[in-house]
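Complex shown without one protein chain; remaining protein chains in place.
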Amino acid sequence: MVNQWFTEIKNVPGVQGVFIASGRGTIIHNEGIKIKENELQEVAMRLLRMSAIFNEKDENVSEIELFWKNLFIICKLSNNLLLVTICDSPKILPLLRITLNVSLSHLLQDKKIMKMARNHAIDKNMILRKGKFGDDELSLLSNI
Amino acid sequence: MSLDRNKFLSQPHVVYKKSEIKSASGLNLRSSEWMILTQVNGKNSIEEIAEVASMRVQEVTQILHNLFQHGLIEIYRQEKKEENILDASFFINIEKVLTKIIGPVAPFVIEDVLSETNQSKSKFPSERVAELIELICDEIQDEQKKIHFQSEMLNFIKQELI
Partner (left out) sequence: MALIGNLKDIKLPSLIQLNCMEHNNAKLSIERSGKFGFIYFEGGQVTHAEFDPYIGEEALYRLLSLYEGKFKVESDVAPPVRTIETSWSNLLLEGMHKLDHSQDQVENRYYRLFERLLTIKGVQFVCLINDKGVIIDRTEQEEGEIKDPNVAFIMLQATKMCETLNSKNPDYVSIFSGQYRYFITYYTGHYLMLQMDKKVKSDVVMPLIAKAIGPEAESKTSIKVGRKQGKLW
């Protein structure tokens, strides 16, 4: 049932692959992305830190997008879950966004996935207080 | 069924396809009839076949009439379909689905969105259908209703775009 939604996303023209991660950055499922798991975890962690900085200002981030000339990463965040899609070019971006919204709503109802997400959850307030940070990051965090 | 030849002549945009029941092998067709038959593929209209064959529409129509009478071809599409324009039935679907979700204001929301994008129902480009759905979603305040609407429309959108 869940696989149907990953297939739905992968069938959107331009999509290379998709993965989901927990609020701690643990990779729950990877569909089609040929990158090592520890590197995907690093990607997830960076996205979580970007979103966490908004929590400090009581804003709830639900979407992060990164654009390059020939690459596009879109991350949807909800309920301790990250849905990250990598595309070679967003040929049909509105369709991709709608597909992601619908797919995420179904994934959030999947018991197995949500159990894994809960088991690997973290208090959002701890994302910027726990883990390894470089001096450059710590210096910027002290501005908060 | 015998068709009035005038009806053929008045519809140069009609598209035919080869019959799945009867094959032309074993039949004596003229070379022009064979050539026309090879152009019948469910995509080319009478007008387009005439252009490829360098023949007048009337001549092509006559040949197609004969092929039709032999049962070798069938009508595939009669209405002139504008390239890349959203079918009117799509808007009926959107309105039906949206009314179910947000109630009787649905038609007004759709009109507002069309007006903001300087578009009309009769000429809406099909490649912008996902964008249209997103814009309509922006007018729905409730998050669950937004997802519900996108979910219902997703298959329709994919049919237009993929």
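Per-chain residue numbering starts at 1, and chain names A and B are given in the order in which the chains are listed.
In the analysis below, contacts are C-beta pairs under 8 Å (C-beta built on N, C-alpha and C of every residue); 3 or more make two chains touch, one makes a residue touch a chain.
Predicted model, so just to flag it, every value in this text is computed and none were measured.
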| query | Which listed residue, A:12, A:28, A:86 or A:117, touches the chain dropped from view? | reply | A:86
| Contacts of chain A with the absent chain, listed as residue ranges | 16, 34-35, 39, 42-43, 46-47, 49-51, 53-54, 56-57, 59-71, 86, 88, 90, 93-94, 134, 136-137, 139-141, 143-144
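Just so it is clear, only the chains that are shown with their structure count from here on.
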| chain A to chain B: how many Å between their CA centres? | 39
| field | Partner chain A, residues of chain B touching it in the complex | value | 130-131, 133-134, 146-147, 150-151, 153-154, 157-158, 161-162
| field | Residue numbers on chain A that touch chain B, as the complex places them | value | 11-13, 92, 94-95, 97-99, 101-102, 105
